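One protein chain omitted, others in place.
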Amino acid sequence: MSDIKRVVLAYSGGLDTSVIAKWLAVERGLEVVTFTADLGQGEEIEPARDKARAMGIPDEHIYIEDLREEFVRDFVFPMMRANARYEGDYLLGTSIARPLISKRLVEIAHEAGADAIAHGATGKGNDQVRFELSAYALDPSIKVIAPWREWDLTSRTALIAWAEAHQIKVPTDKRGESPFSTDANLLHTSSEGKVLEDPWQETPDYVYSRTDHPEDAPDIPEYIEIGFEKGDGVSLNGESMSPAALLAALNDLGRRHGIGRLDLVENRFVGMKSRGMYETPGGEIYARAHRGIEQITLDRGAAHLKDELMPKYAELIYNGFWFAPEREMLQAAIDLSQEKVTGTVRLKLYKGLASVVGRKSPHSLYSEAHVTFEDDAGAYDQHDAEGFIKLNALRLRLLAQRDR
Amino acid sequence: MSDIKRVVLAYSGGLDTSVIAKWLAVERGLEVVTFTADLGQGEEIEPARDKARAMGIPDEHIYIEDLREEFVRDFVFPMMRANARYEGDYLLGTSIARPLISKRLVEIAHEAGADAIAHGATGKGNDQVRFELSAYALDPSIKVIAPWREWDLTSRTALIAWAEAHQIKVPTDKRGESPFSTDANLLHTSSEGKVLEDPWQETPDYVYSRTDHPEDAPDIPEYIEIGFEKGDGVSLNGESMSPAALLAALNDLGRRHGIGRLDLVENRFVGMKSRGMYETPGGEIYARAHRGIEQITLDRGAAHLKDELMPKYAELIYNGFWFAPEREMLQAAIDLSQEKVTGTVRLKLYKGLASVVGRKSPHSLYSEAHVTFEDDAGAYDQHDAEGFIKLNALRLRLLAQRDR
Amino acid sequence: MSDIKRVVLAYSGGLDTSVIAKWLAVERGLEVVTFTADLGQGEEIEPARDKARAMGIPDEHIYIEDLREEFVRDFVFPMMRANARYEGDYLLGTSIARPLISKRLVEIAHEAGADAIAHGATGKGNDQVRFELSAYALDPSIKVIAPWREWDLTSRTALIAWAEAHQIKVPTDKRGESPFSTDANLLHTSSEGKVLEDPWQETPDYVYSRTDHPEDAPDIPEYIEIGFEKGDGVSLNGESMSPAALLAALNDLGRRHGIGRLDLVENRFVGMKSRGMYETPGGEIYARAHRGIEQITLDRGAAHLKDELMPKYAELIYNGFWFAPEREMLQAAIDLSQEKVTGTVRLKLYKGLASVVGRKSPHSLYSEAHVTFEDDAGAYDQHDAEGFIKLNALRLRLLAQRDR
Partner (left out) sequence: MSDIKRVVLAYSGGLDTSVIAKWLAVERGLEVVTFTADLGQGEEIEPARDKARAMGIPDEHIYIEDLREEFVRDFVFPMMRANARYEGDYLLGTSIARPLISKRLVEIAHEAGADAIAHGATGKGNDQVRFELSAYALDPSIKVIAPWREWDLTSRTALIAWAEAHQIKVPTDKRGESPFSTDANLLHTSSEGKVLEDPWQETPDYVYSRTDHPEDAPDIPEYIEIGFEKGDGVSLNGESMSPAALLAALNDLGRRHGIGRLDLVENRFVGMKSRGMYETPGGEIYARAHRGIEQITLDRGAAHLKDELMPKYAELIYNGFWFAPEREMLQAAIDLSQEKVTGTVRLKLYKGLASVVGRKSPHSLYSEAHVTFEDDAGAYDQHDAEGFIKLNALRLRLLAQRDR
């Protein structure tokens, strides 16, 4: 890696990536380009500019971008079309942000004449894999620097000492032990580590940052309507919204009603289990609404195929294979199914619950004429059922005849 | 079917199956054997004896049985080992009871010298398929009579007129229009039809019979602990319980906290969509707990394989293929995975939510030593991650090299 | 069905469909429109015109069409992109032709003002299902008449007597017992029934019509090269060919070298097993060549996903669900993978064997630099393998630690 001269760093402006920026310059002798993205993490990104400047990075090497719309439109929504949940529950809030960050890192590397990218993910987690697989898939000759796997700053104390020795301001609250590690974007906030490391202990209240406690939520349910077009959300309570605006509005609703908390022990791609607390307020509402509109607009064959493909699709995203051909193939199949997934879903929000209570569509496949227990005026001939059952049973009868 | 002399009828004691019993005798000239099972539907089954006697059925042809333990132990729990949910949500409460009823119908037919069985399911639904596929799989030469597909009593008025003409007592409340059709057992109560037939309309309050409204549930959360051994629940709050006793106790808890309501538009095997309201109070709690204990005791490979197989497994049960070789093959795979699924799950119950908040096991695969953000004393070498990523990326890089 | 006035019949010109044409007119009082398609079955289709005229069908109701190019381009080739083989072996030669015939039947019904279609498939086979599912999927209000399920001509003798009574010429060779039932098109010839009904008996020599016996094939192997573009065959030995021309040329080669015979006992959709002898000379060569070109142009992720999806895809086609959304979804995924499946495959044909012996492509992913046992000049770092293995092993080690 001795031929690297300039590196683009995924830079949050926080202590850790500030140390990394400095370390890359000082210890590795590299020109550092910083990239700070607004993915809806809920913090200002502009302060990162001053911090980067303070480390001597020239303005033309400081990239700050608002990616919220692209994030929701091109990553979150396509994933939601698949009803993706990893290991039955997890809405993949961290996983789905990584490919977008990597995509911009690589593009900026090309723009800025850099030959490497760097990130602040540790060597134990999934994020390093997601960052790097995406980067390599987009530029096979890109170099990747992952300081946490390389340096000798193996304790918080060492990190802080190094920061101070290199004139990096250490915020007072960073000196104390942070009780857990977090990641946030418009889709979710995750918390891992420390107090959460015993999977028998209930998550303490102070871990939550994105949702009110269900116990503190309003005593009166709130009803909302989400509009869908071709599988994607387009409106809330009749008002048209952009993807990011819709998700943000659902986040507000979800926060207020305590929706979308998930306490999970999951299997990491690198082979260990970890326990996380996820808060996905708007995402949980959206995911349920999407299933609701599919219920009346998707044919059974399409719906069941989607359900069968989903675990693999979710695993691919979790493991970092967004930019892999098999994910794109599955996406093509899923997207084709969404052509008529248009209509409106009504949900009841109440103390942690987001329940679909109604759905309607101009493309509904639900046929009251067929399903009714009342007289159906010939829409369905009950005698057909006998032949249907007889031929479905034939192989079972031949089997029973043999084995009796 | 002219050679049928004696038929075993799945008899609830209600108006419809009473009419069927009489119809089989009067119109088809058959000796009728009645079979009434307690599957935990919450109604007395003994009154069915007097009703059967009143229709002139001799005592030796009246079978009344308590199947609750067999139902939960041999059907519900094996299904729960698979985390089965049809179309993402439905816990299969009706589907899983049908094979057991069919099994006893066929066995009683053999005991009682009958050559046919009969049921009261309509020609539009899934239950006819489930009853009959199970029966044919267990006895390929059994005959099946499905009066709803055969007779001309196509309206409620006609049914009641026929009943009165044949001295069957019609309860007053059956004269009015029932607002919906229900099925109940220890796992769930389902409601379908009439007021529910418009999928845009919210389910009216009076439809619910098994759960209190979340709004009326206690304002204070309740914590419980469920113990598992080899994949099956064995205790509640430290007290050992039989399968049926455990599910019944969870039903009480679920009812009180308004847990387990599901408003679903689903795809029937016979090809149409239908809208149902399911209440599965104990089952919902149990299902979440089972996933919780698997999180720390199942290896990723086993867990992901289970997730991939689940949609097909659930579809098989929904469609009535419990006694099919492919369901048994999947069960063998699933059961093998449950050998170490032993431990305790702690859940918080609150206003419709059943949340896993802790899990522990003597066979836990969760390794704090590996996952910690703190110093791990060499349990994991972060440098391994680089090679792991590099080789996972290799095919993507070759691809990018080709396609750039 | 009393409202049917005009029906389009899939008419081969043979005895059976001639009887059906007459029966529809005489017994059902319908105006009959005949549709005769050239799918490459190897017989003249023009004689069908005179036979139809002889039965009094007016010229404007006689449709005769050459569908060979559409058949191969829009049905056979897309299926071959999936490497589809039903139950491990069968190349679906009959199954893939049915949707096209149904499509034209329905279109002609619309053109000719008919309200029904009719076919000559029996009530025991798969073809009735394939014809009718396709027709219903394309026109939900079309009526279908399947005389073999409806009339009382249950023996050959009865059929011939009826034919003679209605002035239909019975060819002399049709009076004797035909030794088996066949279906043919450009992709294959199938033979079923009679002498083949004992699955222990070897297929007699006289059953084969499309392939020479391997024992009679040339003693000298023949080498050929098939060119592919985006997953479809486009040339033979450097000469560009249309889809149908290519398949026809491969059929000639396959016939000469005795390639593509398959003796199979398969599972029909209607629930029974049947034994068939299939001859797919060109299809077998093509299928192997397609796998050959994929070997160097498809990424592993894409290739393995295709292999996992294939059994379901093949089952859908076999069962008649070509025009179902889930088949179209799978096709979208498969087609996406074929973008770079371009290149040339070299095969050796010899006495029943079609073996891929070479493949090359401008889009090859095969990298001699990586794979070589020789010095690879740094293309691959063997040290990466250690980390790769270590992290893949981690979950297995945690498992072994627990279970030891």
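As written, the chain order gives the labels A, B and C, with residue 1 at the start of each chain.
What we mean here is this: a contact is a pair of C-beta atoms (placed from the backbone, for glycine too) under 8 Å apart; a residue touches a chain by one contact, two chains touch by 3 or more.
Quantities reported herein were computed from a predicted structural model and do not represent experimental measurements.
Enquirer: Consider the whole complex, including the chain that is not shown, and state which of C:His188, C:Lys340 or C:Arg359 touches that chain.
Expert: C:Arg359
Enquirer: Out of A:Glu27, A:Asp66 or A:Asp381, which residue would touch the omitted chain in the full complex?
Expert: Once the missing chain is taken into account, the touching residue is A:Asp381.
Enquirer: Touching the missing chain, which residues of subunit B?
Expert: Missing-chain contacts on subunit B: residues 267, 270-272, 299, 301-302, 304-305, 312, 321, 324-330, 332-337, 391-395, 398.
Enquirer: When the complex is taken as a whole, what residues of subunit A touch the one chain not shown?
Expert: The list for subunit A reads 299-301, 340, 363-365, 367, 370, 380-381, 383-388, 390-392, 394-396, 398-399, 402-403.
Enquirer: Footprint of the hidden chain on subunit C, which residues?
Expert: These residues of subunit C touch the chain that is not shown: 83, 87-89, 122-124, 128-129, 132-133, 136-141, 146, 148-149, 154-155, 181, 192-194, 197-203, 214-215, 219, 221, 261, 263-267, 270-275, 291, 295-296, 299-300, 303-304, 307-308, 310-312, 315, 323-325, 346, 348, 350-353, 355-360, 364-368, 370-375, 380, 382-383, 385-386, 388-389, 392-393, 396-401, 404.
Quick note on the criterion: only the chains that are shown with their structure count from here on.
Enquirer: From the C-alpha centre of subunit A to that of subunit B, how far is it in Å?
Expert: Each chain's C-alpha centroid was found; their separation is 32 Å.
Enquirer: Could you pull out the residues of subunit B that touch at least 2 other chains?
Expert: 299-300, 364-365, 367, 370, 380, 383, 385-386, 388, 392, 396, 398-399
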